[in-house]
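Only one protein chain is missing from this complex, and each of the others stays in its spot.
By letter and in written order, the chains are A and B; residue numbering begins at 1 in each of them.
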Amino acid sequence: MNKVIKKNLGGWLIMLPSIVLFIFFVWLPLASNVSLSLFETVGYTKVKFIGLDNYKAVLNDPVFVKAFMNTLKYTFWSILIGFAFPIFLALLLSEIIHLKGLFRTLIYFPNIVPGLAVVIMWKYLFNPEPHGTLNAILEVFHISPQIWLNSQNLVIPLIVLTMTWKGAGATTLIYLATIQGIDNTYYEASRIEGATLWQRIRHITLPHLIPTIRMLFILQIITVFQVFYEPLVMTSGGPNNSSISLLQLIYKYAYMREDPNGISKAAAIGVIVAIMLFILTFVYLKLTKEKE
Amino acid sequence: MEHLKSKRDGLLIFSDYKKTPFKILYGLMVLIIMIAIIVTVFPPIWLFLSSFKSAAELDSPPFTLFPEKFKLSKVVELWNWLQFGRYYLNSLWLILGALFCSILFNGLLAYAISIVKPVGHKIVFTLVMISLMVPVILNMGPLLQNIRNVGMTGTYLPLWLVHGANPFYFILFKVYFDQLPKTLFEQAQLDGCTKFQMFRKIVVPLSRPIVMVVSIFTVNAAWSDFLLPYLVLSGESAKQPVMVMIYSFYDNLGRQQGLTLDRLLMIISISIIPTIIFFIIFQKQITSSVATTGIKE
Partner (left out) sequence: MKKYFSLLVILLVLVMMAGCKNNDKIKITIGMWPEPFMTDDVEMFNEWKRLFEEDYPQYEIEGKPYTYSVDTFFPMANNGTTPTVFQTWFTEPQKLIKNGFVKDITQPLKDLGWYDKMDPEMREALTHEEKVYGVPRDGYGLGLFINLSIFEEVGLVDDWNNDGVLDIVDQDGNPRYPETFAELKQTASYITQTEKTLYDKNVAGLVILSANNNGGWQFSNIAWNFGAELQKQNQDGTWVSNLNSPEAIEALTWIKEMKWEEETLPASASLTYGDWYNKVATGQAAMAFAGNDAISMPITNYNMNKDHVAFVPMPEGPNGEQYSLFGGTPYMFASQATDEQIKGALLFLEYMGRSPEMSEVSKQSMRVGMETAVAKGMPILPTIKPWINEDYLTYANLLEQQYVNVEMSNFQDFYDRFHDMRKAEEPYYTQDMYEILDACIQQVLTRETANPSALLASANAQFQTQYMSQINE
């Protein structure tokens, strides 16, 4: 026994401070959330064990149902808008010869602009009045002015577009690196066999991209589950809650509402989201393992 | 066309580009990329130009791209009025502490799990991986309560230390350490090095590239983050970093005298400038770190 301790003590000591931090910032709050969600609370003080009542209350909240559905919509649109485009762009970039470096840099640039700056900027670009910037651009093409974020149908796609504006450059670079890593002999061989360009993409490039695509696909879905400050700043969740996200609802329950049980209801939503995230994370880890 | 000759690998090669359909294709490709570039570059340019307009000018029809006049003095006046410098100092201080914590704690944990491998390291590894996707906001309530219970509310400590418990950075370190040659450590062990000495003498000198990568991510994260600092430093307006200041400004837009949209856009423009400088200096490292790690932020 002593020997085991002696042999491992150094290692344990090295891990200790980091583990303390993980406990403090992640695991303990996660556990507190689970326990808070089962109680009636005043502030953070637990008053009475009420089992799953908070969960029932939350599931009966029409806004929760909306936020949940919105999360699915965010996912759908982010796959439609944010997912295919970077692959396409990476393919183009890899075959471009002129100014490749400059293009790469410029396309990546939005990624380093702080998220808060990005969403505030786009919020005002989406000015719905006829003299708003985007409407003025539309006018040049004789398209009538749009109400952008004030449209219940457009609001989620537009927020996703904003997120894509920020994130697509980085995703593109990841794909680009994979594409450039493909051994050129494959292409040469296929060329000799007389394969067309589409066949080359279809049978060489895409198969090589599949592991990366799989990994980024699930990562994208997880990121979408974390949508928070984008609707908070751009639309406050509106119009009529058509862009509110689950995390935003947690924030509302915990800090914005006078709900006497707000903290524990926020915790209940937190647990629900955490379970969904764990499942997705599990899938993600499985996939990345396969990639390696 | 000289350039084209150098294109000898990939989907399309030089010989392809000699054919007319491919020439058209190439033109189309460049066009699409140009459009993509315009889309990426236009918004910040719009932001920059708009911030020089007056509040009334910004809101009045018809739409104009350029302000009536460029008064650089507006930047200076606004900077002095808001005493913007102190927010930058706060941010800098925040970033330095975050860097220290993120490199030290994630690095140490990865070193222990990847190389030292004490009994139980697999459990720790699993737990860290589980927390990979838990956003801070999810547990914000209990986390703030934790921070309060140890008396760190209103200080920078929790904002530094939170970067020390980041599963992403941990994985980056771990993957890197996993690739270091094992023989190095075996030799050191034979020479009687302790675990700490091994860290200092072997791991640290070899880790420059990965430290660089993690540093870039950390600086970006610490500079951009506003929610946790906003809540932890609530009521401590003298300690707030730039992003929190911008968020508070946004939140109070129009509620107080002088808090107008043109000024908001200008402080955002100003806040993007350090990012651009940072980007220009570390451009190579940034773009290559993204491409190699497969992580965006």
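What we mean here is this: contacts are C-beta pairs under 8 Å (C-beta built on N, C-alpha and C of every residue); 3 or more make two chains touch, one makes a residue touch a chain.
Remember, it's a predicted structure, so these values are computed and weren't measured experimentally.
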Given B:102, B:153, B:215 or B:287, the one touching the chain that is not displayed: B:153
Omitted-chain contact residue, chosen from B:13, B:130 or B:232: B:232
Given B:51, B:102, B:131 or B:145, the one touching the chain that is not displayed: B:145
Residue numbers in chain A that touch the chain omitted from display: 42-44, 57, 60-62, 127-130, 145, 147, 149-152, 235-236, 238-241, 251-252, 254-260
Missing-chain contacts mapped onto chain B: 54-56, 59-61, 81-83, 104, 144-145, 148, 153-157, 196, 199-200, 230-232, 234-237, 248, 251-261
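Just so it is clear, only the chains that are shown with their structure count from here on.
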Approximate Å spacing (C-alpha centroids) for the pair chain A, chain B: 16
Residue ranges of chain B in contact with chain A within the complex: 3-4, 6-13, 16, 26, 29-30, 32-33, 36-37, 39-41, 43-44, 46-47, 50, 60-63, 105-106, 108-109, 111-113, 116-121, 124, 127-143, 145-146, 150, 161-162, 164-165, 170, 194-196, 199, 220, 223-224, 226-227, 243, 246-247, 250, 261, 264-265, 268, 271-272, 275, 278-279, 283, 286-287, 290-292, 294, 296-297
Of chain A, residues touching chain B in the complex: 4, 7-8, 10-12, 14-15, 17-19, 21-22, 24-30, 32-33, 36, 44, 89, 91-98, 103-117, 120-122, 124-125, 129-133, 135-136, 165, 167, 169-171, 173-174, 176-177, 179-180, 184, 187, 191, 197, 200-201, 204-205, 212, 215-216, 222, 226, 228-229, 233, 247, 250-251, 254, 263, 266-267, 270, 273-274, 277-278, 280-281, 284-285
